[in-house]
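Left out: one protein chain. Kept in place: all the others.
Going by the order they are written in, the chains are A and B; count residues from 1 in each one.
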Amino acid sequence: MIVLDILTWLLVTAGGVFCVIGAVGMLRMPDFFTRMHAASVIDTLGAGLIIVGLILQSGFTLASLKLIILGLLIFFTSPTASHALANAALERGAEPLLADEEGETPSSPR
Amino acid sequence: MIYGAVVLALLVTLTLALVRAFQGPTVFDRALAGNAVGTATMMLLAIFQFISGRPEFVDLALVYGFLNVIGTIALQKFFRYGDLGEPGGTEGERR
Partner (left out) sequence: MSPYRSISVIATLFLFWVVMSGFFTPFLLTMGLLSAGAVLWFAHRMDVMDHEGHPIHLGKNAFTYWPWLLKEIVKSAWEVSRIIVNPALPISPTMLRVKTTQKTPVGQVTYANSITLTPGTISVAIAGDEILVHALTREGAQGVADGDMDRRVTAFEGLS
């Protein structure tokens, strides 16, 4: 039991760390499209690790199945929502910040 | 208590996402931040099930997840067309 607890702790804490990294990225990135990349870290690795950790903790129960459904929900809908947002932003004339030919990093946050 | 660290991390995530939502600058940034807040809230609800020992909270997390997606898509549709009743259509038809 103690091994399972340690494993759960490792997984959920790693997931939490990735969530914080994604949120920090959302603050640091210079424009909307690059912020979306940071936000997708929260949706994939952050949420995924936390859900796997919680499934280990609950074992073979209905709660596990519900957590799996929660994971599938994120797996199928988060790219759809991201694509809709990115598409709408482009359609409404948001100019993506692009690196120039020499591969210089654009530095000016607007 | 094995969930202390992750709950703290998720609260930090929520706070940072809220900062992004207040800063903007575009409405899509705010919608993205709202989406991140929703994901963090889902995770908090799923974890709260184990902290409080009440398995109902994972159902709340599921409902919140569905609302989160529908909300994000409705928001982007409103700010794209200025109207929720617009039929939209595929890229090919609109170009």
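Here is the rule we go by: a residue touches a chain if its C-beta (ideal position, glycine included) is under 8 Å from a C-beta of that chain, and two chains touch if they have at least 3 such contacts.
Just so it is clear, the structure is predicted and the values come from calculations on it, not from any experiment.
Trainee: Among A:Thr13, A:Ser58 or A:Ser82, exactly one should touch the missing chain; which is it?
Mentor: A:Ser82
Trainee: Determine which one of A:Leu10, A:Leu56 or A:Leu90 touches the chain that has been left out.
Mentor: For the chain that is not drawn, the touching residue is A:Leu90.
Trainee: Could you list which residues of chain A touch the chain missing from the display?
Mentor: 18, 21-22, 24-25, 28-31, 33-34, 36-38, 40-41, 44-45, 48, 62, 65-66, 69, 75-76, 78-80, 82-83, 86-87, 90, 96-99, 103-106
As a working rule, only the chains that are shown with their structure count from here on.
Trainee: If you average the CA atoms of chain A and of chain B, how many Å lie between those two points?
Mentor: Chain centres of chain A and chain B, defined by C-alpha means, are spaced 11 Å apart.
Trainee: Please name which positions on chain A make contact with chain B in the complex.
Mentor: Listed in rising order, the residues of chain A that touch chain B are 5, 8-9, 12-13, 15-17, 19-20, 22-24, 26-27, 32, 35-36, 39, 42-43, 46-47, 50-51, 54, 57-58, 62-63, 66-67, 69-70, 73-74, 77-78, 80-82, 84-85, 87-89, 91-92, 94, 110.
Trainee: Please output the residues of chain B touching chain A within their complex, sorted ascending.
Mentor: That would be residues 2-3, 5-10, 12-13, 16-17, 19-20, 25-26, 28-29, 31-33, 35-36, 39-40, 42-43, 46-47, 49-50, 55, 58-59, 61-62, 65-66, 69, 72-73, 76-77, 79-80 of chain B.
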